[in-house]
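Notes follow the structure.
Note that one protein chain of the assembly has been removed; the remaining protein chains are unaltered in position.
Just so it is clear, A, B and C label the chains in written order, and each chain counts residues from 1 on its own.
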Amino acid sequence: MLLKTFQFKAIAFASLTLLLAACETRPSSENPTSMDQSTSENSGDSTTSISSSASIDPTAPKIVNWYNLPQDTVLDTTTEVTINFWHRMGASSQAIVQKWITEFKVLYPHITVVEERVANDYTAVADKVALSITAGTEPDIVEGYPDSVARYAQAKAPLALNNFINHPEYGLTQEQQDDFLPGLWAEGRSYDNAGTILSLPFTKSTEGLFYNAPYFAQHGYDVPRTWDELFAIAEDIKSREPNAIPFGYDSEDNLFITAAKQWDAPYTGYNATTGRGEVLFNNNEAKDMVKYFKDKVDRGLMITRALNADAYTSDIFKTNSRLYMYVGSTGGTRYAYIGASASVFDSGYRVGVAPLPSQTLERPAQIQQGPNITLLRKGNNTQRMLAAWLFAKYMTGAEQSAEFSIPSGYAPIRFSAYQTQRWQNYEATIVANPTTSADAQNKLVREAIEMFLENSQNFFTSAVFNLSSKTRTEVGALLVKIFAYDAADETDLNSYINTQFGESYDFIVN
Amino acid sequence: MAKAIHLNINQDYQFDQKLKIQRTAQLFRNILLYTFLTVMAFVVIVPFYWMLNVSFQSSNEVLNSLNVSFFPKVFSPQNYLNVFLYSSAAQGNIDFSRYLFNTVLVAFFTTLGGTFFSILVAFALARLNFKGRDLIFTILLATMMIPGEMLVISNFVTVSRLGWVNANDAGSYLAVIIPFLVSIFHIYLLRQTFKQIPNELYYAAKVDGCTDFKYLWKVMVPMAKSSIVTIIILRIMGTWNAYIWQDIVANEKYKLVTTWLRSSFVDLADTGSGRVLTNYQMAATVIVTVPLLLLFIFFRKYIMSGVSRSGVKG
Amino acid sequence: MEVRLENLTKVFESKNSARTIAVNQFNFTIPDGKLVGLLGPSGCGKSTTLYMISGLLYPTHGRIFFGDEDVTELSPEQRGIGLVFQNYALYPHMTVKKNILFPLENMNLKKKSIEDATKLAHFAISPKEAKVYYQYIKESTSLKNKYKRLESEAKAVYQSKLLEISKTKKRNEKATNSTSSERQSFKDQLNDFKLSFEKEMQNITPDKLQTIVSKMNDAYAAIEKPYQNHKQKIMMQLLLNPIHWFDFNHHFWKALKPIVPEAIKQVEEARYKDYQKQMHDEAIAMAKLVGIEDQLNKKPAQLSGGQQQRVAIARALVKKPKVLLLDEPLSNLDARLRLQTREEIKRIQKEIGITTVFVTHDQEEAMSISDEIVLMNFGAEQQKGNPQDVYNQPANLFVAKFLGTPQLNLYQGALKNGKVMIQDQVVFESSSLKSKSLDEVLIGVRPEGYEMDEKGTLTLQPQFIEMIGRDVSLVASHPQAQTPSIRIILNSDDFSVKPNQLIKVRLKPHKTFIFEKTTGRRLA
Partner (left out) sequence: MLDHKRDLKAWLYLLIPLFLLTIFTFYPLIKTFLISLFSEYNALTDDFGRYFDLYAYTAIFNDRFFINALTNTLVIVFVSVPASTILALLIAVSLNSIKPLQKIFQTIFFIPYVTNALAIGMVFNVMFSHPLVGGVAAEGLINTLFQTAIDWVGPTATVERWRTVVLIYTIWSALPFKILVFIGGLQNISKQYYDAAKIDAAPKWKVMTRITIPLLSPIISYILITSFIGSFKAYESVLSVVGTVGRSLDRNRWTAVAYVYDKIGISGLDINNISYYSRGAAAAVVLFFIIMIFTFLNLYISKKTVHY
């Protein structure tokens, strides 16, 4: 019976191989396909600096054709449209979006927006969107990171917003565009040199150094600006409290990427000749950087989330003992207080926030993170895409931006957000020395956002290509391995680091 | 004479001796058996003991205690209630009961449809003879060896073309139920059983003017009920353990318990530690395990003879 | 019901197109109400024949008639036969009662009896039309059967022709041509059938059949109509009262009985009869007939072989088949039970007088209960007739050898103008042999065919004496015997045999048969 099966399969396979003969065979050196070429003129350096907005060359090849929206297009308010918005927001944020949808419905009664939380993390969202693109059931608007957008771009799925932005009636005026924080705005343009805009900034954050303010005051520490300063403090603490772990860093991924930037160690970038994204982190500068932190971890001065049994390091921080400073996302600012027991809070536990320390003061760098919103091309259904655009525009409005930031700690993405009544009221509520956890949170959030604004010139993002997210998670895992590795001696450690770097690199490019 | 008697006694004595030896050997063997079984049983049971233990610990204990506790420091049965009340941000505020409901629903229909189709196909393959039967059976056997992931993507495209993916309605259920409704493994198992039902019964039924279909349901199915019960259990288990496929196709509201068990209970709402609240997780696991355990205890007899049948050559 | 087999042939084609002819041109008629034993060594095609009669197998050629109805094309259930298998094939998961009920449950009694009743009603109401109509129905069905038969015969012929061709085929054009031509002619034939069928249909169809039918129905409706309204009302009333919900039909019928018009009374009766009860009663009756009424609630596994056997028979008979088929029904029973059940079967068969075919390889069995036996070998009939005749006048060597225990003894001999001699001793002569001469014949002698006689012409070397119950048999040897030892049954009065002393015997003519050695044909 089963022998028959085998024959049957064998035949099937034979026929396939016959097909093979009929088919064209690949020339040895073949140029990469569409997406890669489009980015080929992209700046050669390892990361696209955002503070200095890249020069636009309209003749450069476009990653996707700009959708042609005639200037005289008018919104057809008679026919109903339904647009889908996929995201991964937590409950509270989702509630806000739902509120916006109802408000938006009042403005445009004929547009129905269906928001949906399709996954737990952005990669999963991207997977779903990718699959839905294959199946032709993709949403109109999706929340996500640039590398996902790059992924969609392989199917020419993202909608180029340029003509929508430039539309006299429904678009954005120049000052409206300038109202966006330049760095964030530029990110939407970072996919090619033709100035194609594929995304609008949505919820943005960076990493900040959160420290136990009273404790610092008590021992007369100044807020550290470099890692050396930070670890000097850490050692001092350690000398006082032997079982303390003075400093925590929540995201290993971020630590590696940011530190690499600060150490001026290549991480990822675009190959100058082929123009394809490439992985570069396997170099000595990066290894030195890793060794620097590994040393601190070994000396019990530092801990990361993975080393903390997958608990945010703020977890220990909140106990007002052992851990007195940590680097976390400003998006989660409030968690510096949330969960801290009342007794701790009443005992005078207060949190301060500062920019991320850097290796040298000359080369500060701070990762800029947080998802954007991207529109997806819906064939030639202009009205539908216009509707989607309008909602996107609405969500990124000053009012909304402010509304979204205050509870979360994400920074408003538009300057005018700070002029809104809502923001003013919020500012008014902030008290100099809060006595309730809620007040303290508000104060801290405000400080975090200020920090965000003041340092936005130090923001950077990494190159965006089909392996970038894989690289990101891999370097994180790499860091954890090395930190957790129990080295016999210097040489052993070096060899281990080398092998691990090598493996990780092979793994990613393979 | 006396000597003889003495001899006899002696022999009897030796005889007793033999008996004793045998008895002790027997005893020894039993002791061995029971110790072996008990040890194995212990090994098997430990994870469950642990599951229960954790499921009764307080959140504070699972998050902050610095050494394992073999019994809950603070006995907190309320976990079992909280599992249902707990709506973690990570799950977009869809609570456990919803997932349980989905699972039960899906399990019900997959079992119903799946078993029904398995019976039909197995019958056709085992009883009726028609051109190309062997070919079909061969192909089926071959597909039994396919790793499921070879099918995932194409199937995803198919179901989404049918508009079932992330559908906010029964569509999501269809997407979870339909694609893997027909299980070749079960067909195989059932066919083996059917094969063993003597042909004469079929001829007799024919003579009694019984149609094929009626014969299937009135004679074959009752005779194969143990195998069918087994299939049902396997089906339910399948749904209970379904992970990847349903996670891909169904949107949050329509996913099944496994997803919940794995990715929910991430502690963001309470203390923001970002850790998994294992006590809730385990409580939930216990909740989904118990009904199946009862099911088994209830059907033990059938299941046992059922699965063993499947082994016999057909 | 008489069963007629017309040159029945069954050819099994295995995948590698090896053809085995299980039954070959078998012709036979089973008289109505008789019990016929199909007898033969295993693999002689007797079971195949039985299964063809049952409809589980379809013949390759030939026809099967129940009475004058051609059932060749009919499926088992349509033929209305009862079949008892060698291993009884009882449904293990059903109780004895359920087993017996099973056939009844399958034959929609209600529908049938309503139809019959309606027919009667029609005859009662509008005899003229009814007569015409039902006549037409009858004729048309038989016509259909006829053409079905014709077609299938033609098909069989066509296929056999194709087979011939494919055999003689030498991979050349002509062969393929001939096949195509055959196909063509076959097609034409079918066409002709179709045409002539339509024509004949025309003939038997009474002019304005429609009007007749409608007339008939109207007449019926005319009577039924007023009653129907009544019926509705009554039903409503009953439904209002919950007491009636349980066993509704019963109450309903009770209420209807007085008001139902005479003409359609049976129809309504048939409609509201409690068929469950009827089936149940029939099952019980059957159980009584075979004597297992006290086992009804047991599962087959709990019964002895003999009881299972009876259940099987009951199940076969319960739907009152026209023909009862038994496939080696006794072979699974021990010797004593076998005798018992044998009688039992005979009794039951006589009691309901059903035409019965009984397949066995045990000649004693067959001979003891059959009204008539058919001996088969190599798929062909060897001899048939009343058991005793067959035993006394075997048609050929096979039959003679197959029947009778101990087996008949064979001697090598010669035939010199009418005289049969063994070792130059004339042992037998017969007028029927005239003055034939043949130097090689076989002399078959039944064990009881010897007589001690000083002047006997046959000299035997005794070996020992065997006593089986009352009869004593002498085991002896003879140089010309086909077997090393021969058995002789002596009548106990004359046996003064001393060991190792030659004895002389005479052959009884009517117990002695002469066969042609080469063909096994019987000479005398």
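We adopt the following convention: contacts are C-beta pairs under 8 Å (C-beta built on N, C-alpha and C of every residue); 3 or more make two chains touch, one makes a residue touch a chain.
Note that this is a predicted model, so its numbers are computed, not measured.
**Q** Of A:H110, A:H167 or A:K470, which residue touches the hidden chain?
**A** Residue touching the chain left out of view: A:K470.
**Q** Identify the residue among B:V74, B:M150 or B:A170 that touches the chain left out of the display.
**A** Per the contact definition at the top, the residue touching the missing chain is B:M150.
**Q** For the chain left out of this view, which of A:A60, A:A91, A:I430 or A:V480 touches it?
**A** A:V480
**Q** Identify the residue among A:Q174, A:N243 or A:T273 that touches the chain left out of the display.
**A** A:N243
**Q** Which listed residue, A:D57, A:D121 or A:D346, touches the chain dropped from view?
**A** Result: among the candidates, A:D121 touches the missing chain.
**Q** Please identify, in ascending order, the residues of chain A that touch the omitted chain?
**A** Counting only chain A, the missing chain is touched by 2-3, 5-6, 9, 12-13, 16, 19-20, 22-26, 30, 32-33, 35-36, 121, 127, 130, 133-134, 151-152, 154-157, 243, 245, 297, 300, 303, 306-311, 316, 465-467, 470, 473, 477, 480-481, 483-486, 506-507, 509-510.
**Q** In the complete complex, which positions of chain B touch the hidden chain?
**A** Answer for chain B: residues 29-30, 33-34, 36-37, 40-41, 43-48, 50-51, 54, 65-68, 117, 120-121, 123-124, 128-131, 133, 136, 139-140, 142-155, 157-158, 178-182, 184-185, 187, 199, 202-203, 206, 212, 237, 240-241, 243-244, 257-258, 261-263, 266, 276, 278, 281-282, 284-285, 288-289, 292-293, 295-297, 300, 303-313 touch the chain left out.
Convention: only the chains that are shown with their structure count from here on.
**Q** Given the contact rule stated at the top, which pair of chains has the most C-beta pairs in contact?
**A** Summing C-beta contacts for every pairing gives the maximum at A-B.
**Q** Of all chains present, which has the mean Cα position farthest from that of chain A?
**A** Using the mean of the C-alpha atoms as each chain's centre, the farthest one from chain A is C.
**Q** Any idea how many Å lie between the Cα centroids of chain B and chain C?
**A** Here the centre of chain C sits 52 Å away from the centre of chain B.
**Q** Can you give the whole-Å distance between the Cα centres of chain A and chain C?
**A** Measuring from centre to centre gives 87 Å for this pair.
**Q** Sort out for me which residues of chain C touch chain B in the complex.
**A** 54-56, 75-78, 81-83, 85-89, 91-93, 102-103, 106-107, 315-316, 319
**Q** Chain C touches which residues of chain B in the complex?
**A** Interface residues on chain B, with respect to chain C: 198, 200-201, 203-211, 214, 218-219, 222-223.
**Q** If you look only at chain A, which of its residues touch chain B in the complex?
**A** 1-2, 4-5, 8-9, 90-92, 94, 114, 116-118, 120, 127-128, 131-132, 134-137, 305, 309-312, 314-315, 318, 332, 335, 338-339
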